[in-house]
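In this view, the complex is presented without one of its protein chains, the others remaining in place.
What follows is chain A.
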Amino acid sequence: MRVALFVTCVNDAVYPATGIAVVRILERLGVAVGFPAAQSCCGQPQYNSGYREQARRLARRTARAFDGYSHVVTPSGSCAAMVRAHYAGLGEPGLGPRVYELSEFLVDVLGVVDVGAVFPHRVTYHPSCHGLRLLGLGDRPRRLLAAVRGLELVELEGAEECCGFGGTFAVKNPEVSVAMGRDKVGAAVATGAEVLCGADNSCLMHLEGVRARTGGEGAARLRTVHLAEILASTEEEPLR
């Protein structure tokens, strides 16, 4: 097994802590992980916006970057879904079957549910759409969270409803996007959770952006955290 991290462009530039967390989890579980520097963006923004040729170029780059790796792990359900669902149609059928969203890799490949994490907080989980519907992640993320020591997992009402990010949808239809985000943040606040957890930082970026503009004590107490960062948190190196 040769494992590579596909960190994704958003995590690389804006949320490096998530990538670092994946490296820590995998190394803690005894998995050596590589990071081919030739990787960049999976091409999803181009693909979903109708720029198919440009998406094809990035698909080719991404596929080449991970040549020689048997397992490519990514902390983004959406980017994993892009590769798995659309790369074959872009002429790159080889990478899809080797790409794993983090929770899939942990649960299905490593067969681990308890990754030895500690995080004594009240957490609710938002399953992002592409992980939910295109990858079929099911309850894997919630099983991983439930096994974290000290963590109290509370159900999010309307969990399977889109948060309103949707890539360029967020800026092409900002009013509807923000309205959806407000409802999601409202549902998270109603759970009394301190942490709204997700497996896609682009959705969390949108939700955190909405939360920061939302008034009230519940919203002020709430923060958004990627699944990987909770799973990386330990007694020795806790996530604050």
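Operating definition for what follows: a contact is a pair of C-beta atoms (placed from the backbone, for glycine too) under 8 Å apart; a residue touches a chain by one contact, two chains touch by 3 or more; residues count from 1.
We take it that contacts and distances are computed from a predicted model.
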Inset, instruction - Assign the chain not included in the display its UniProt protein name, restricting the answer to "Lactate utilization protein", "Mg-protoporphyrin IX chelatase", "Methylenetetrahydrofolate reductase" or "Amino acid/amide ABC transporter membrane protein 1 (HAAT family)". - result: "Lactate utilization protein"
Inset, instruction - With the full complex in mind, choose from A:Q46, A:S103, A:T124 or A:S233 the residue touching the hidden chain. - result: A:Q46
Legend entry - Missing-chain contacts mapped onto chain A: 7, 9, 11-17, 19-20, 35, 37-41, 43, 45-52, 54, 57-58, 61, 129-130, 133-134, 160-162, 164-182, 205-206, 208-210, 212-213
